[in-house]
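Comments concern the structure below.
A selection of the complex's chains, in situ.
Going by the order they are written in, the chains are A, B and C; count residues from 1 in each one.
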Amino acid sequence: MKRLSVIFNKAPYGSQAGRELLDIALMAAAFDMDISAIFIGNGVYQLLDKQQPDILQLKNHSPTFKALELYGIETILLEQEALAHRNMTEPQLLDVAELTDNATIQRHIQQSDFVFML
Amino acid sequence: MKSLYILNNPANLEQCLSAMAPDDALLLIEDAVLLCHQHTLHNSYILEEDLIARGFATKQSHWQAVDYPQFVQLTLQYDKTVTWL
Amino acid sequence: MATFSLLVTASPHSSQGQYSALEFTKALLQQGHTLKRIFFYGDGVLVASRLNCPPSDEINLTKSWAKLAIEHDFELTVCVTAALKRGITNAAEADRNALTGDNLDPAYEISGLGQLTEAMLESDRLITFG
């Protein structure tokens, strides 16, 4: 089974990157692949709990991160250094990702057959 | 002349600050509101809508929150605006 | 009361600047100020295509600008050089450049960069949204 990693490294709403990358992950999940979602850098803002982009008349795609498991995407990694560096703590986030260190993420990317970023 | 600098990308903060004169003010909008935890200048504002949209509460910010009507007023209180891109 | 013009260079598809410009415009009009012109330049010209078809639960920026401009009588001006290279054209420019079809929304007009300089000189404030 091919292993795919999608790496979120951009904050939401200033660009469409996060949302369009999420769509790639969901589509790939319909095929028989082992998919991981990895959040690093400003990508950790994608997982903030209380997002309200409806006030910008944009759709809130963050609830879909909570549904990733239903789509068979069970590996969700969050770089703890990125969180600490941004003065953020785990309780501010959606409870979906496993906190891990940079070295683990590096190994995970290394072992993937495909890697997508947007 | 006093300027209102408008910043929309957090990656550009440092260069923007280096261009600003002491009496100038800075307003964070769009993705630049992610800088809300950083230490502030004396005249520093943050667009409330963009902060809330991204999941932050106004009280979490060290910057003075403004809404769009106040944003318009700020552009008139300063002699010009500089949107730092 | 002051006269404003806006320079909008933000892509309507991959940045938030068009929305910020729109909200800023609504706020200034509500306060009784005058808006002379929105000048679209760079990727900002992409908002002028009547073929833009965002998801139904999201804002249609093309139509939002058009509605506001008609209600409040200000100009939506698209830079011709920036527009043509980005595939935004009206029937006249399509004809001149041998293009098959056009896509400019009727609320927008195509003109030259001089309209930006003019807006700058004839407004109290020119605000850029990029």
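Operating definition for what follows: a contact is a pair of C-beta atoms (placed from the backbone, for glycine too) under 8 Å apart; a residue touches a chain by one contact, two chains touch by 3 or more.
From a predicted model like this one, the values you see are computed outputs, not experimental measurements.
Visitor: Treating the displayed chains as one copy of each kind, report how many of each the complete file contains.
Guide: Summing over the structure file, the composition is A x2, B x2, C x2.
In the analysis below, only the chains that are shown with their structure count from here on.
Visitor: Quick check: how many Å separate the C-alpha centres of chain B and chain C?
Guide: 24
Visitor: Between chain A and chain C, tell me the centre distance in angstrom, where each centre is the average of that chain's C-alpha atoms.
Guide: 34
Visitor: Would you mind pulling out the distance in Å between where the CA atoms of chain A average out and where those of chain B do?
Guide: 28
Visitor: Residues touching two or more other chains, restricted to chain C: which are they?
Guide: Within chain C, the residues that touch at least two other chains are 15-16.
Visitor: Multi-chain contacts only, two chains or more: what residues does chain A have there?
Guide: Expected reply: 13-15, 56, 58.
Visitor: Inside the complex, what are the residues of chain B that reach chain C?
Guide: 6, 8, 29-31, 47, 49-50, 67-69, 71-73, 75-76, 80-81, 83, 85
Visitor: Show which residues of chain B lie in contact with chain A when the two form their complex.
Guide: Within the complex, chain B touches chain A at residues 8-10, 30-31, 34, 37, 49-50, 52-57.
Visitor: Quick one: in the complex, what on chain A touches chain C?
Guide: That would be residues 13-17, 56-59 of chain A.
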